[in-house]
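The complex appears here without one of its protein chains, the remainder shown in place.
Per-chain numbering from 1; labels A and B assigned in written order.
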Amino acid sequence: MNKGNNVQNNETQEQPSNAQKNKKVLSKLVLIVFGMFGFGFALVPLYDVFCDITGLNGKTNESAASYSARSVDETRTVNVQFISRTAQGIPWKFEPMEREITVHPGETKFVKFYAKNESTQDIVGQAVPSVSPGLAAAYFQKIECFCFNQQPLKGKEEVEMGLQFYVDPELPEDISTLTLSYTLYDITGKVDS
Amino acid sequence: MTTDTLTEQPSADHDSHDDHHDHKPTGIKRWLYTTNHKDIGTLYLWFSFIMLLTGGALAMVIRAELFQPGLQIVEPDFFNQLTTVHGLIMVFGAIMPAFTGFANWMLPMMIGAPDMALPRMNNWSFWILPFAFAILLSSFFMESGAPNFGWTFYAPLSTTYSNGSTAFFVFAVHIMGISSIMGAINIVVTIMNMRAPGMTYMKMPLFVWTFFITAYLLIAVMPVLAGVVTMLLTDTYFGTSFFDAAGGGDPVMFQHIFWFFGHPEVYIMILPAFGIVSTIIPAFARKKLFGYASMVYATSSIALLSFIVWAHHMFTTGMPLAGELFFMYCTMLIAVPTGVKVFNWVATMWRGSLSFETPMLFSLAFVILFTIGGFSGLMLAMTPVDFQYHDTYFVVAHFHYVLVTGSLFSIYAGAYYWLPKWTGNMYSDSLSKWHFWCSLISVNLLFFPMHFLGLAGMPRRIPDYALQFADFNKWVSIGGFAFGLSQLIFLAVVIKCIKGGEKAEAKPWDGAEGLEWTVASPAPYHTFSTPPKVD
Partner (left out) sequence: MKRRNLSWLTLGVFLSSSAWADMQLNLTKGVTEISREVYDLHMLVMYICTVIGIVVFGAMFWSMVFHRKSKGAKPATFHESTKVEILWTAIPIVILIAMAIPATKTLIEMENNDNSDVTIQITASQWKWHYKYFDQDIEFYSVLSTPREQYENQLNDSSEKGENYLLEVDRHLVIPANKKVRFLITSDDVIHAWWVPAFAVKQDANPGFINEAWTKVDKPGIYRGQCAELCGKDHGFMPVVVEVKSEEDYAKWIDEQNALNAQAAEAEKASLNASMSMDELMTLGETTYVAYCAACHQVSGLGLPPAFPALKGSPVAMGDVNEHISIVFNGKAGTGMQGYGKQLSLKQIAAVVTYERNAWGNSTGDMVQASDVNASTGGGNGDTGTSIESEVEAVADKVEQKTAEIVAVVEESAPTEDLTKEYSKDELMEMGEKVYLASCSACHQPTGAGLPPAFPSLKGSPIVMGDVTAHIDMVLNGSAKNPAMASFSGQLTKTQIAAVVTYERNAWGNNTGDVVQPAAVDAVSAK
């Protein structure tokens, strides 16, 4: 009992300051917690920016680039390979009409991809590009690409889709082959909703 | 909004309580309503031990399945559930709560405070934990089954291709995260505000320092984990595409965010172990810790470095060369402060006066075996070679050396060191030494051959393996069963010790230092109501 009283006396003296101090630190820490939670989400756009700069994941530009190469570098050639995949569940035939072309950096080229909706239903497709090596992605400039838009196809409809691009002459010297891969996804459901 | 209720002047409330009853409430209510740091510490420690046994039981099934080639006991899908839940339980249920338990019991006593700064929040942070694990474990009994995508839950295996357990998993992880964050906040506030007069930061025991730094790490990265599981949840159920290439996302980004949490998490599980061992070794070498200041700096630099090495878990994901080099160099750099710690411990023992009580035995085993885990970590840091080691049993061996013979052994060392203070009784010396030697031998039989398996090319997380891996797996399984059984000896030691035994003095170890030894054994329910003077 004696001891209990002691406790009370002691703490009533110190309490206001202590509790206030605690509250101050606590609110700062809670702020950090929320800040870090937000930071977790901020990592998403940050990652995209980071990828843009470094070509980390081989994502290419998502909207049209305007042609800005100063000149065509005729002394150098770059092989550009095209590959395609269709994702699960999309009944389309989708392939490049040319497998590989050779370009000079700075030169504009036009290639076509063929797509056909093999089913009788109307389907909206979306091609997602990826470039390897990832570093080259930043130098692969699409002026016009079917992948900028969704591609709706009626049942049994077929289409030839164009891609106009140039390879930036700034492309690092040690890259002589780059591969552009398209994966085609069915986004009908997402478009509807 | 919550902060108000949580900071409500705790000790005042507590005191009026005491005035009415004079004694603490008894029975289940004592434990449910308790705001006493010692009670909560005890709860945390018991909970983590139960979780250790649960996660261990899952590991036993895994090892039984891997005892010989072929599928004998479980289906591959259930095997994946076992490995996933084993990992989650051991990380979030066994190791982390055990350290929080130590923090609760020891921090106030070490800094001369009457209790934790926020006792009510302390109660909450413990009592939501059992619910988190109840949710996680209950998924075993649901139609979907338990999470089967590995404790690292890489998208899209855990989103589009999950077995339907994602929601439970995310919910459970959120609760664990909230619990850890509350625990960490409490530790920081306590250390900042409740130190006895005269105890400056550089006079705090190293144990306190490591918990202080760990708590900051927790506050920094647990919210990121919460963020990433939230994205996982919306990707799975609400049609977002953070990690889905079809919608413009990137599955590799998941790994970046996850490991941004995950690597500091690794240090969250080892820094407190450094603190415990740095307390015990000087006590039984009867010599001051060689470099207190350098230990503090080493711990801080490990913590800081841990934020810029995360992608060494991802060398095979197709990073550009510059990224691989950067993360390789940063990772190798961590070897320097870690080395400083090991050298410090050895220098502390050098020309000391060593005796080998059980806490010391576990600490010595910790130093050697953790260093072995550190060596394999250094090997893994080398990007070109990591291409061969990555996702093989070599990695499994590495992180078990660091987490079992590292963290878990330090927890045992700490438990044996402070058990007399907690219970007031000495534990059976011979039984505890049995526990040590059985664990030491079996744990090496369990994890050392895994290095060979990994080098020979056995991938991790497989329920069945090619024939050339059969012999070692047999040994590993036998080691596993033995190690599992050995842990029951610990249970026996603790129960015997609680029930009675030779009465412990206030300071049962002649070389021990620190405020906790100035109070009686067992430590009274309330200690340091009057703060001690530290000079």
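Here is the rule we use: a contact is a pair of C-beta atoms (placed from the backbone, for glycine too) under 8 Å apart; a residue touches a chain by one contact, two chains touch by 3 or more.
Quantities reported herein were computed from a predicted structural model and do not represent experimental measurements.
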**Message:** Counting the whole assembly, list the visible chains that the omitted chain makes contact with.
**Reply:** A, B
**Request:** Check each of B:R286, B:K433 or B:K496 against the chain that is not shown and name the one that touches it.
**Result:** B:R286
**Given B:L45, B:V189, B:V252 or B:A397, the one touching the chain that is not displayed** = B:V252
**Asked** Out of B:S125, B:S139, B:S278 or B:T383, which touches the unshown chain?
**Response** B:T383
**Fill in**
Against the hidden chain, subunit B presents residues 69-73, 76-77, 80, 143-144, 148-150, 154, 156-157, 160-164, 244-246, 250-252, 285-294, 316-318, 321, 324-325, 328-329, 332-333, 335-336, 339-340, 342-343, 346-356, 364, 367-368, 371-372, 375, 378-379, 382-385, 387-388, 390-392, 452, 455-457, 459-468, 470-472, 474-475
**Fill in**
In the full complex, subunit A touches the hidden chain through residues 57-59, 81, 83, 85-91, 93, 99-100, 116, 118-120, 128, 130-133, 156, 158, 174-177, 179, 181, 183, 185-186, 189
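Convention: only the chains that are shown with their structure count from here on.
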**Complete:** Cα centroid separation, subunit A vs subunit B, in Å, comes to 36
**Asked** For subunit A, which residues count as touching subunit B in their complex?
**Response** 1, 3-4, 6-8, 10-12, 15, 18-19, 21-23, 25-27, 29-30, 32-41, 43-44, 47, 51, 54-59, 62, 87, 126, 128, 130, 133-135, 183, 185, 187, 190, 193
**Message:** Could you list, by residue number, the parts of subunit B that touch subunit A in their complex?
**Reply:** 3, 6-7, 9, 11-12, 15, 18-19, 22, 114, 117-118, 181, 185, 188-189, 192-194, 219-228, 231, 239, 242, 245-248, 250, 252-253, 256-257, 260-261, 318-320, 322-323, 526, 529-530
